[in-house]
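The block underneath contains the structure these notes are about, expressed in structure tokens.
A single protein chain has been removed from this complex, and every other one stays in its place.
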Amino acid sequence: MSRTREFLRRILPQLVTLAAVLGLIAAVYPGFFEVSMANGRLYGSLIDILNRGAPVALLAIGMTLVIATRGIDLSVGAIMAICGAVAAAAITSGLGLAAALGLALAAGLACGLWNGLLVVLFGIQPIVATLILMVAGRGIAQLVTEGAILTFTHEGLIFLGSGAVFGVPTPVLIWFAAGALALLVVRRTALGMLIEAVGINRRAGALAGVGAGALIVAVYMVSGLCAGMAGVIAAADIRGADANNAGLWLELDAILAVVIGGTSLLGGRFSIAASLIGAMIIQSVNTGILLSGFPPEFNLIIKAAIIIVILVLQSPRLRAGPRLRRPGGRVRGASAAEKKERVTS
Amino acid sequence: MEDREPLLRAQGVTKAFPGALALDGVDFTLRRGEVHALLGENGAGKSTLVKCLTGAYRRDGGDILLDGRPIDPRDTQAAQELGIGTVYQEVNLLENLTVAENLLLGRQPRRMGLVSPGATRAAAREMLAGYGLDIDVGRTLGSYPVAIRQVVAIARAVSLSGKVLILDEPTASLDAREVEMLFGVIEGLRARGLGIVFISHFLDQVFRICDRVTVLRNGRLVGARDTRGLDRVGLVNMMLGRELSEETRAHGRTDGPQGAPALTFRGFGRAGRIAPVDLEIRRGEVVGVAGLLGSGRTELAETIFGVTPHDSGAAEAGGSRLSLASPRAAVAAGFGFCPEDRKTDALVGDLTIRENIVLALQARRGWARPVPRREQAALAEEYIARLDIRTTDAEKPAGQLSGGNQQKVILARWLATNPRFLILDEPTRGIDVGAHAEIIRLIEELCAAGMSLLVISSELDELVSYSHRVMVLRDRAQVAALEGAGITVESIVSAIAAPEPEGAPA
Partner (left out) sequence: MLRKTFWGTAAFASLVLAAPSLAQTIGFSQIGSESGWRAAETTLTHQQAEERGIDLKFADAQQKQENQIKALRSFIAQGVDAILLAPVVATGWESVLEEAKEAEIPVVLLDRTVDAPEDLYLTAVTSDLVHEGNVAGQWLVDAVAGEPCNVVELQGTTGSSPAIDRKAGFEEAIAGHDNVKIIRSQTGDFTRTKGKEVMESFLKAEDGGRNICALYAHNDDMAVGAIQAIKEAGLKPGDDILVVSIDAVPDIFKAMAEGEANATVELTPNMAGPAFDALAAYMTNGTTPPKWIQTESKLYTQEDDPMAVYEQKKGLGY
């Protein structure tokens, strides 16, 4: 009972933000909330947000776990390109849907394994370790597609990107299912707590017997798997694998979704649900800008302004209220060294 | 000398941190032309005192007089300008700059507004001339060994400050020859009339180079003595010995359990950390570990627990060999370990008390078999009651507890795993008197219940009161094993103080 309340309280700021963003768009564009059935599928801007937000939502699931361990994964955009390319190459070479999906997701897992091993075995900082694949990954994807947009006509694969089940677009179902599964696995097993323990204090976790190394590798593999699913969806959506552009800069949107979701980049406490809402907030802003009809030169400025407002409103200092701020002019104020001492003593 | 005003005089210096009084009315006097050792265990207040002298901390009370004039440096730069310079163990210089640039950084000779490398090098060579150091000052600092970097740091500090030089563990990573070179430099500076504060835990070096010693303990001054006329036992006694006010058992426990050992370590060690030791522990037995800071106490604990896995010897329990290759393996073998540095090595501050308590148990069960939430809550409630953890509820982040209660949470974490062998490294350091007594009582209870314990402590009274046997470590090797009635504060102190048979180590 209290766990449900705890959960709702955790995601409340994100829900309020999402509602505010949606309200703002509706004010600019009145028909925003209309949803109808057309062509055998749900049709409306809200559905577009859920559908278009699928890649970032999937990335945000893995990214949340990686960030919870005090890491970061810059390579997810490139992994999307690789996995989309693998799926397209497999399907065009005549393999079946299951085999193509299996290969694509295996490629995602392998990319995650590579990142994880760099971080754990060689102790490379996550931002640097994943930067390697971020840069090299598109090259690998281009090798697979031979530099062109590799198009396919396999209806089964296309269905994953632009099909619908009972009117709901497939990508929406996929990210909902992946999110629910991740949420369940993380909170119904001890995984969530162990990840948080390792993220807050890796040494303390290891000394308590937590297999921190294996856990961190696993988390990067999950991130790779999520990026793989996102890559397949992105390719299926346009019926082709675009090695140059698939998932381009989406790693930054995924990180932003996690941050909007209130998970600290310093690791520790995390909420996958809040990150998913964060992903929807970002997509709502994107879709809202498109609907607004402003000239494209303003897109980035509007997006940046909205996101700054969101982050400032959610900042811990503002939420905690002014009482946290120290009164100035304490006679013997604590110096930085003293604060550090308090932590280490 | 006595009638002159000392170079530096600190009177009644007090410094409080939230929940702890780090310095409690400490006096300290430094004369011109002396090398003065500042001694004490971890947490005794050495570094807090030094930071108050150098302006890194603002003191809460007391006076500091330099040349008879009261000073109140706001930061290290201000202290430097007044004449107080500091060189830390990990030299605070820029390794990618040249020696000359490091020496003259911020005041390089200029020609037409531009830094002149030639003039900089010449000035640097001149500065180093007095130190018997003939090196190419145009090479980067990082290309020289630590000892040379130390001397460069000293030369820079002396040229900037020139009255008081504080050396914080300067010899920790030097070999014997380098130590001698450094001592030559220190003697030269002493002859020039500088007052030098020397912080080290190598007693041989203290006797070799220092004129006087000041010993701190738990934030209070124990005393200041001339080195001449002071013997090693006297000095170790000041650092670790009995505190007069306390009333404790005079010798170790003689009611030790008999029978076959529950755990046997043979030739167990790790190169560079702890020389191979032999250790047998029975059920219900407490083995104490004594030694000065740096003697290998923590290294022994970490090697046994697999933090730095052993590379020699083996461990056995009931005839079968134990794998202790990692903390995970040690936990699987039924070991528990409360480390000395709770905050960095044990506590997961942002997790709740409940989560901190179940962490080790959960890690042992594996992620796929979660401890049910109800069971977690029951465990937390049980240990909060049993160890008297002072908190409003179990869902509070553990980082918000006081030191003593944090220590109890870590103890609870291991007790929840029902270990057969528990290692406690300085379990009573930095916690208040009440919690202190409770933890000692708990050690006795656990041992009565049949658990085997290895307890490391620099509180010798404490160690005497609960240990059946005591291992004494010095220079990362076991030097004595005491038992039952043979365990007294005096016997431990003399075992720690006894000089090495082959002569002083580096």
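Just so it is clear, A and B label the chains in written order, and each chain counts residues from 1 on its own.
The working rule: contacts are C-beta pairs under 8 Å (C-beta built on N, C-alpha and C of every residue); 3 or more make two chains touch, one makes a residue touch a chain.
Remember, it's a predicted structure, so these values are computed and weren't measured experimentally.
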Check: shown chains touched by the absent chain are A
For the chain left off this view, which of A:Arg187, A:Arg239 or A:Lys303 is in contact with it? A:Arg239
Chain A positions in touch with the non-displayed chain are 29, 31, 38-39, 41, 43-45, 48, 52, 142-143, 145-149, 151, 162, 234, 237-240, 242, 244-246, 248, 286-287, 290-291, 293, 295-297, 299
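Assume only the chains that are shown with their structure count from here on.
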Averaging over Cα atoms per chain, report the distance between chain A and chain B in Å. 44
Quick one: in the complex, what on chain A touches chain B? 3, 188-191, 193-194, 196-197, 200-201, 203-211, 215, 268-269, 332-333, 335, 337-338, 341-345
Complex contact set, residues of chain B against chain A: 17-18, 20, 22, 43, 48, 51, 56-60, 75, 305, 307, 327-328, 330-332, 337, 339, 341, 343-351, 355, 358-360, 362-371, 373, 413, 430
